[in-house]
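With one protein chain held back, the other chains of the complex are shown just where they sit.
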Amino acid sequence: MSEPQHHGSDFESVLEEYPVKLENFEGPLDLLLHLIRKHEVDIYDIPIALITHQYLDYLDVMKELDLDLAGDFLVMAATLIHIKARMLVPRLEEEAEESHDPEDPREALVRRLIEHQRYKAAAELLHERETVRSAQWGLPEERLGDLAGEPFERELEVDLFGLLQAFQSVLKRARERPTFRLPSAEVSIETRTRELLQRLENIDACGFEDLFDKDRGRGELVTTFLAVLEMIRLNLIRVFQSASFGPIRVYRCDRPDDAPPPFGDPAHEAPDDMVGAAGAETDD
Amino acid sequence: MSDELKPIIEALIFASPDPLAPKTLFRLLDSEPQEDVAQAVAALRADYEAHGGLQMVEVAGGYQICTRPELHEWVRKLFHEHSKQRLSVQALETLAVVAYKQPITGAEISEIRGVNTSGVIGTLLERQLVKVVGRKQVVGRPFLYATTREFLNRFGLSDLEDLPKVEEMAEALGMEVPSSLAAGPSTEPLPFDDDVLDDGAGDAGAVVDDDDARRRR
Partner (left out) sequence: MSDELKPIIEALIFASPDPLAPKTLFRLLDSEPQEDVAQAVAALRADYEAHGGLQMVEVAGGYQICTRPELHEWVRKLFHEHSKQRLSVQALETLAVVAYKQPITGAEISEIRGVNTSGVIGTLLERQLVKVVGRKQVVGRPFLYATTREFLNRFGLSDLEDLPKVEEMAEALGMEVPSSLAAGPSTEPLPFDDDVLDDGAGDAGAVVDDDDARRRR
């Protein structure tokens, strides 16, 4: 029984795989922990002068390398210097602050470091759980519709953020939704007919879709379409399609003498068969 | 031999979104003789015959594990079971519109969302996330909907003023807020400056006003 090549790699070396790169300190606490480990000093008895010195040196290196020196690192530098100062004058401090903080000035920092270290450990354990879990494949989402016997819509666990996001997407859609207008009075069918004829003047033929390429919005598209129908009726253009669903070509032709009168001619109401007849020629 | 293959084949058939064709199975297990694979499949099918609530069927040229037809009534019941914590995208969007635009009629919600929402409002009423708070004084006197106390509980809000505003969320996400949005502490509980939609909700007095309804037509 041969196994796929990568088998096991995900499980056995979870901790090694955990993507900690000490060079890329996530923050000042990471850097401090690194220095403490590097110098093998006791976290509960940090030689504050040494560590502060090292920490500041590191910041200098970061500056030289032009790394993005986050403010968090500078805040920690100030904290270290402050602790160092208090270590140098412990008696005075204690009297000044009464019994408020009789403890080692390093204690608060140590507590933070320990806590931070615990969360790092927790993150590693979580990563381990994630690795195992991601190796357990559940029933694919696609199958749920079959099993439900009807279209399946997944329900989400929602929070305030989800609520706001949902509202934003509704508003976005509302803004993007096309507005419906009938052909506006701004461009009449007659005007559009003239424009299209002018375009066809020089080229003799073009693709059907090309006639619409200047149109913005549904209203203009409708105007152009009606103009095309009108032009067909007036025998100003001919429209051909090579095959079902094939491209439609539009050809200009000279207006014969027996052509019907123009659309909108007050002397002649638009005949009922106008759209039908023209439609038959464009269809298919 | 077949005993080692069976679990692998079972896992593959289970995890496959489509019926798993024998051809695919042979390819995935290409280090094994095809007759062994075929034999393991046969053995697995026999197991499922004797087995409990699931069965292995051959469909569309492949194998699939599914629930036994006699149990479909139970499965159907399951899919009609809705957790209180969860909402469909439809329901969530509708709830969001009610939350930020209340009080609001069903027709207004449908207009904002661009789809009919009556079914979803039913779901939200059933789950007590929205309630009817009155009727709008326009033709047809439609119901006005608003969110409930259960809605506040559900989202950990003490009152409607607690609803997040867009700039706060941007902050929580570590994004830059366009200055137009961040401008000034609004006394208005509603979060959006939106030309099209804000008027109606922003002015609570105007919501139940005829003018407002006319403007939307």
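Think of it as A and B in the order they're written, each chain with its own count starting at 1.
Quick note on the criterion: contacts are C-beta pairs under 8 Å (C-beta built on N, C-alpha and C of every residue); 3 or more make two chains touch, one makes a residue touch a chain.
Nothing here was measured: the structure is a model prediction, and the numbers come from that model.
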| item | value |
| --- | --- |
| Residue of A:57, A:115, A:190 or A:209 touching the missing chain in the full complex | A:115 |
| Residue among A:87, A:144 or A:174 touching the omitted chain | A:144 |
| Residues of chain A in contact with the chain not shown | 3-4, 6-7, 10-11, 18-20, 26-30, 44, 70, 72, 76, 103, 107, 110-112, 114-127, 129-130, 132-139, 141, 144, 147-148, 152, 154-162 |
| Missing-partner contacts on chain B, residue numbers | 6-12, 14-16, 24, 28, 44, 47, 52-54, 65, 67-68, 71, 74-75, 77-79, 81, 83-85, 153-158, 162, 164, 168, 171-175 |
